[in-house]
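The complex appears here minus one protein chain, its other protein chains still in place.
Let's turn to chain A:
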Amino acid sequence: MLDWLKNINKEYPDFWKTYLSKFEQKSNRYVVFTTETSGLNPDHDIILSIGSFAIVDNKILIGDSFESVLLQYKYFHDNGLSNEFILESKMKKLSEPEAIRLFIEYIGNAVLIGHHVDFDVDMINSALARLDCGRLKNEALDIDVMYRKLVDINDKQFSLDELSDIFKLPKTYRNSPSEDAYTIALLFLKLKKRLGIK
C-alpha cells in the first residue's frame, strides 16, 4: 500500500520524463520491433538483442532504425552460458540500461508493431522496471492479430514463418532481430493496406 505512495513521489530518470512528454502529440510514425530473449518469462528472462525499423507514410525507412546486442555478462556468467555469439556479432553492443534508454528515445510516441508484440512489450517493461521507469505508453499492433482479423480465424496463431509463407516473403535471410523486424515491417505494410488502415 505504501509502495503506491512511494511511486507517486518517485523521481524518474530524465529520458523517461522526456519520453512521457512526447505523448502530448499523436504520432504518424510506426516502429516495428522485435526482441531476442533468453526465454519466455518476462520476470526471469532477459533481452539479448533488439531490432527495429520506422515506417512513415507506408514506407520502411532503412536508415531510421535501431539495433543493438545487449551485453548481459552477469546473466551469462550466473547461468554458465557461453556469450560467444554476442562477442562475434557485428551489431552495436550496449549495456542493458543504455540500450533501453536509447530504444525509448528512438521509439518516442510511435505506434509499436510486432509479432506477438505483447511479449516484446512485457520484456521491455521488465527492463524498464529495473531502471525505475514506468511501463511503455505506446499503442501496439500485432501482425498476427491483424492477419487473423483479415482472414477471420480466431482459434489459431500464426508464426512469423507461416506468415512469411502466406505472403510469399523469402525466409532465407532471417537470423537476426533486425531481419525479423524487417520481415514484420513488410508484412505490416501488406496487412495494413488489406485491412484498409489509414
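As a convention for this text, contacts are C-beta pairs under 8 Å (C-beta built on N, C-alpha and C of every residue); 3 or more make two chains touch, one makes a residue touch a chain; residues count from 1.
The definition used in the following text is that contacts and distances are computed from a predicted model.
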| item | value |
| --- | --- |
| Hidden chain of the complex, named as in its UniProt record, picked from "Nucleotidyltransferase", "Cytochrome bd-II ubiquinol oxidase subunit 1", "Amidohydrolase" or "Transporter substrate-binding domain-containing protein" | "Nucleotidyltransferase" |
| Options A:48, A:113 or A:186, residue touching the unrepresented chain | A:186 |
| Touching the absent chain when the full complex is considered, from A:91, A:111 or A:136 | A:91 |
| Identified contact with the non-displayed chain, of A:17, A:59 or A:77 | A:59 |
| Missing-partner contacts on chain A, residue numbers | 51, 53, 58-63, 65, 67, 90-92, 167-168, 170, 173, 176, 178-179, 182, 185-186, 189-190, 193-194 |
